[in-house]
Structures are given as structure tokens and as C-alpha cells.
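Missing here: one protein chain of the complex. Every other protein chain is in place.
And now, chain A:
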Amino acid sequence: MIASFNLIEGGLALCLCVAALACLFDRHLLRASCLFVVFALFMTLAWWWLEAPWLAVAELILGALLTGASLFYALRAYRPNGAASSHRANATPHYDSFRGSWPHGLTRALLALAWCFMMWGAIRFVMPEMVYSPAEHPLVMAAVVIAATAMGAFALHHHLLRRLLAFNILGSGVFLLLAGMAGTEEGAQALISVGLAIAWLGSLLGALLIRHLFLLEGKNALSLDSQTKEQPQ
């Protein structure tokens, strides 16, 4: 009985990881947004599994429905409407073709690793039993992997929509970690609900911004952001 339960939880953790990684590293933006919705649905299942039905409802409404809708709303900006829609170039803005240099990627990977170690160190103290049997809490393991990768991806990507996606997935990873470390008592549930609402509001604001930026400046404006980020002003 216990083994089968662990199997379900392990499978859920694996699905979460795969969906998150695919969403973070898919260059096709529409597909990545769909993957995010799938990820949010898996998160809903995870909350259900952790016996937090209200969080599952909140995740379903705020995470999957509303955040997903915001992302698709932002994506509509890339489709040249009206006259240009007949053109074949229709599909290109859906694709992030920016290629970073490899030192950039390497430093971001190191950042993700450092972040991963830091979270692992934190978990070691709060959940000492994790050190001896890490496989017993597959969801927490998944949360560490997801949060670390998302942090790296957030720093790595230049495209604003991909950074927004990375933020959302990082948020989900942090919420899962919170639930793993503090349990799903009322205080933790309230923190996560506030976090979900804020993440949705932030995504909505970000989506509005991306759309406005695209309408004003064209698609080049959407990946300029991190070019100037490294130079302190």
C-alpha cells in the first residue's frame, strides 16, 4: 500500500519535472505556454495529493486558467493581425531565436547549481530525515530541481515571455518547497494562496506590458532587456 502511494507521488514528481523542464527550454513560445498550463494542472494534482484541496482550487483557477490566459494574451501580440496575417512570417515571432554565448550559459548553469545547493542546505536542517532517504519525499526533490532550473533559466533567457514563464515555474517550485518544509497547515496555505494571487497579478501585468511593448517597438524590444542588465548604472 505504502509502496503504491510512493509510486503515485514519484510519478507526479517526475511529471512535474518533465513539464517544467520542457516548458523552460522550449523555444517555441506557444508550445511553452501550453506546457505551462500542463505543468499547472500537475501542480493542482500535487496540491490535491498533499491534502490541500483549497490550494488545488486556487492553483487551478489562478495558475492554470488565469495565468495561462494572460500568457496566451501576451502571445497574441506576436501575431501580426489584419494585413500581415496572410503572410508566412506569421509563425516566426512565436519562436525565440536568440542564441546566447556559451560563457553566459555556463555562468547561469553555475548560478542554478549554487541555488540548488543552497536550497538543499536549507532542507537538510529543516527536514533532517531527507538526508538519509531523499526518495521518501519525491515532491520536495522535484521542487528543488524545478526551482533551481527555473532560477537558471530566468537568468539565462533574454526573451521577456520566457523570463515570465521561468518566474512562474520558479514560483511553483518555491510554493512546493514551502509546503514540503512547513506542511500544509493554515499559515502555509495562506502564504501560498497570497503567492499564487501575486504571481497571477504579476503575470497579468507582465503580459499587458509585453503586448504594449510589442505594439510600440516591434519584436526586437522583447529581448533587449538583459543586454543592458549586466552593466550597473
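Note that in this section contacts are C-beta pairs under 8 Å (C-beta built on N, C-alpha and C of every residue); 3 or more make two chains touch, one makes a residue touch a chain; residues count from 1.
The rule we apply is simple: contacts and distances are computed from a predicted model.
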"Acyl carrier protein", "OmpA family protein", "ATP-binding cassette domain-containing protein" or "NADH-ubiquinone oxidoreductase" - which is the UniProt name of the missing chain: "NADH-ubiquinone oxidoreductase"
Full-complex contact with the absent chain, from A:17, A:32, A:142 or A:188: A:188
Touching residues (missing chain, whole complex) on chain A: 118-119, 121-122, 125-127, 151, 154, 160, 163-164, 167, 170-171, 174-175, 177-178, 181-183, 186-188, 190-191, 194-195, 198-199, 201-202, 205-206, 209-210, 212-213, 216-217, 221, 224-225, 228-229, 231-233
